[in-house]
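Structure provided below as structure tokens; questions to follow.
For this depiction, one protein chain was excluded, whereas all remaining protein chains were kept in their positions.
And now, chain A:
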Amino acid sequence: MSMKEGYKRVRRMTPAMRIIHWVNVFSMIVAVATGLYIAAPYYQTFMADDAVDKYVMAWNRWGHFMVAIIFDVTSIIIAYLFFFSRFEKPWRKVIPTWKNMKEFFEVFLNLVTLNRRKKFDSTHSDSFNSVYFLIFHLLLGWMLLTGLQMYVHGLASGESSIGAWWPWMLHAVTDWTQVASSWMVGSTATGANIMDVRISHHLTMWLVIVWVVFHIYYQVWRTIFWKEGDISIVIGGDKFVKTDKEA
């Protein structure tokens, strides 16, 4: 296969990063579909069957928790790679240095001027995208904590199939989200409750969906306007940049 004249191939995502990306895509679709059912069961089951054969809510909850756990694990891997990846150093792109802020602003200008102005190096991951991804992972982290807070109350006995340490740890790590959610929701009552956590979890879902919509649009837009094949980063791991730009 010959490459188009004047272009250079740049590696942007390792296989591990790409696998995590698609696992996240799958998890998110399942989490939203099942999560909406858990919030308000939007389809009915066949009345004629016995309860034991249907188990619809239980399957929805099972699916929701399974993808949540997968999400949690990939989040831990991503958090690790954020600081210790040998491939790239995303954290260096989000600290507000003069250089990063300038790049962030230039990428933003590129978007709002509809690619009329492009004064930054699009070879590597830019500051704008890095900050945008960081926001996503903060949202996911909040979903993780609030979700596990609601989950742990089902383990009221303090026991679980993997031992008492698990609910203990979940309480220790996530109980503060009740108070934090209560504060965010603007509760007037003294004392937080799990309903505040639920509202916050539900609202954050919408923020994540909004994030995804812009993310998909922006990556496609880049591909079309920059003419550097950005969309293939997440599939093959590479993009292409004009060699004359390099210099």
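In the analysis below, a residue touches a chain if its C-beta (ideal position, glycine included) is under 8 Å from a C-beta of that chain, and two chains touch if they have at least 3 such contacts; residues count from 1.
The criterion applied here is as follows: contacts and distances are computed from a predicted model.
Per the UniProt record, the chain missing from the shown structure is "Quinone-reactive Ni/Fe-hydrogenase, small subunit", taken from the list "Carbohydrate ABC transporter permease", "Sulfopyruvate decarboxylase subunit alpha", "Simple sugar transport system ATP-binding protein" or "Quinone-reactive Ni/Fe-hydrogenase, small subunit". Among A:L144, A:M205 or A:I233, only A:M205 touches the chain that is left out of the view.
Although one chain is not drawn, the whole complex shows that of A:V23, A:V56, A:I69 or A:V94 it is A:V56 that touches it. Only one residue from A:T14, A:S85, A:S125 or A:N193 touches the chain missing from this view: A:N193.
By the touch criterion stated above, the residues of chain A touching the omitted chain are 39-41, 44-45, 47, 51-52, 54-58, 60-61, 111, 114-116, 153-154, 156-158, 167-168, 171-172, 175-176, 178-180, 182-183, 185-196, 198-199, 202-203, 205-207, 209-210, 213-214, 217, 221, 224-225.
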